[in-house]
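Reading through the structure tokens given below for one structure.
Missing here is one protein chain; the remaining ones are kept as they sit in the complex.
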Amino acid sequence: MTSYYAQLLVNGIIAGSIYAMFAVGLAMVYGVFKFINFSHGELITWGAYLTWMFSSSPFSLPVYISVVPALLITVGIGLAQDRFVYRPLRQSNPIAILIASIGLSYMLRNGIRLCWGSDLQTFDLPLSTGILLSGIYITKIQILMVLSALLFFSILYFLLTCTLLGKSLRAVSDNIELSAIMGINMTKVTWTIWVLASVFAGTGGILLALDTSLDPMMGMNSLIKAFAAVLLGGAGNVWGALIGGLFIGIAENISVAFISPDYKDFISYGLIFLLLLFKPRGFFGIAGGVR
Amino acid sequence: MDYFYHILIICLIYSIFAQSLNLELGFTGLYNFGHIAFFGIGAYTSALLSLNGVPIPLAVVGAITLAGIAGALLAIPTLRLSGDYFGIATLVFAEMIHLIFLNERDITRGPMGLPNIPRPDWIGSGISSLPLFLAVTFFAATITFILLRRITNSPYGRSLKVIREDEFVAQALGKNTSLIKTKAIVVGSVLAGLAGVIWAHYITYISPADFTLQETILVLLCVVLGGKGTHPGPVVGAFVIIFFAEFIRFIPIPSEYVRFVAPLQGMVYGFILVIMMLKRPQGLISESRKFATTNA
Partner (left out) sequence: MLKIENVSKSFGALIAVNDVSFNLGDTGISGLIGPNGSGKTTLFHLITGFYKLDTGNIHFLDQRINGLPPHIISRKGIVRTFQQTRVLPFLSSLDNLITAAPNQLGENLLPLFFQPSKVALQETQNCEKAESILETLGLLKLKDSPAGDLSYGQQKLLEIGRVLMADPKLIILDEPTAGINPTLIRHLVTILENLRDQSIKIFLIEHNMPLVTELCDKIFVMDSGSLIFSGTPSEVQNNSRVIEAYLGRMADAADA
């Protein structure tokens, strides 16, 4: 019985580390540009599908090599989103940006369906063998998921704390107007944010697809989880997103012991609702002033 | 000709749905991204009641009442949220309703959906009933249009716009903004429920797959394209978008290309939303800046 819960906990950590990777980009974009990027989910889907494309015929590259061109294209999509949609809308009201991001997400999602159809796809890999460790079963892919998350967040930590770029990034998310006045190179910061968001989301998507399967809705479904993680973590905060992601993953998987698995998604939905209700102005302190 | 009747009926149903969203989104500035939930609640309630022997008029009343109550229940907690957070909360609400449709198999039959939803005897079924169903739908759409025009061309409608422009000013002028917004959501939900009811009894088969984010995006597109905050805007938007969508189904397309049609259509819709926001955020018909106080 203990091992049953331990298994659920491990499943939760695995899911949570992927949610955290999805949430980071969402949190960074919100932190700096103050809008909720709906099309963030499509970076997840495109990362996964592109890797799948390069690893199957006619390319037939090994998966670990396919990842490279796939992530490069995903980063390209991320940068193009900003260049052609979000940058021109920078001064518009947040709702116009939100609607544009919904449109963009719908467009990219249907692009996936156009290229590869709506059916489930899987990587053509030998069945991943698992390890049984004191009653807990875990596959190699799942170990890779947790390790990648660890590696990525370590690199991010180094980038944010030890480099000049990271420092300007943090300054910008504190106050974008002031930072521009202070002579921080906004173009560079903007690029960094979109590259980071795309790489994290794309890699997370690839890992998720390796563990389960690919379908055009995978990004949208993960986006809602990622959003719950961001809300939980608060303040466009990268580390909050990590903790939030882990929390959502664990809560969801533990809940399986108590409620029907059909309602697993209810956990993150319910959390979003509760968080919004008890922190009605949002966690990012975006409350409109009275002045 | 029958195709034409069919297309008109779908356009009119969507025009009711789009008008109901416009009351919230266009006039009040409430970005409800979960409006499909109320369409779904209307459709499921009316279908389930009438399938279980409740007379159809009663089922219809029950369905739109429930949609209104659901609207109030959603409004009360979420209205405190600022713009984009309200949008997320409503989106999540719609996803939760969708999960309930999908998983309460004992009631909704889950993904298999509800077939054979009855119609009133005097309308009948089959192709011969199309003109009469069209007349009924046209009547409902007209009533919706008149009702919403009355509601918005009034001191109440002016308060909605004041709230949209500046909620603090509305409060400083003694407006009970939460109450006013709640009423808008209840009316919007009732009318969305009505659209769902007509749809359920027209198509006679519903399943959870009909009530997803995809439909929310479609109706959002109708309102944004037509012109939010105007009376004809959502109607025009619904006719343009739905006519286009339904018309495509009747174009003979070689079978090997059929699978490309729906995704391409989706890409076009997404693209239109993005382009509208970039180039013409006010929509095809732009809102008059002068409020019609006298012709109410």
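All chains are identified by letter, namely A and B, in their written order; residue positions are counted from 1 within each chain.
We take it that a contact is a pair of C-beta atoms (placed from the backbone, for glycine too) under 8 Å apart; a residue touches a chain by one contact, two chains touch by 3 or more.
Remember, predicted model here, so these are calculated numbers, not experimental data.
S.K.: Quick one: say which of B:L51, B:L99, B:L134 or B:I151 touches the chain that got left out.
M.R.: B:I151
S.K.: Which candidate, B:L58, B:I107 or B:L173, sits in contact with the chain we can't see?
M.R.: Answering carefully, the residue with contact to the hidden chain is B:L173.
S.K.: Determine and list the chain B residues touching the chain excluded from the picture.
M.R.: 150-151, 154-156, 158-159, 161-162, 165-166, 168-177, 180, 183, 187, 287, 289-291, 293-294, 296
Everything below uses one rule, namely that only the chains that are shown with their structure count from here on.
S.K.: So how far apart, in whole Å, are chain A and chain B when each is placed at the average of its C-alpha atoms?
M.R.: Centre-to-centre distance between chain A and chain B: 31 Å.
S.K.: Across the complex, what residues on chain B touch chain A?
M.R.: Residues of chain B touching chain A: 29, 31, 33, 77-78, 80-85, 87-89, 91-93, 95-96, 99, 102-103, 168, 213, 217, 220, 224, 259-260, 262-267, 269-274, 276-278, 281.
S.K.: Could you pull out which chain A residues touch chain B in their complex?
M.R.: Where chain A meets chain B, its residues are 35-36, 85, 88-89, 92, 94-100, 102-111, 113-114, 117-118, 220, 224, 227, 260, 262-263, 265-266, 269-270, 272-273, 276-277, 280-282, 286-288, 290.
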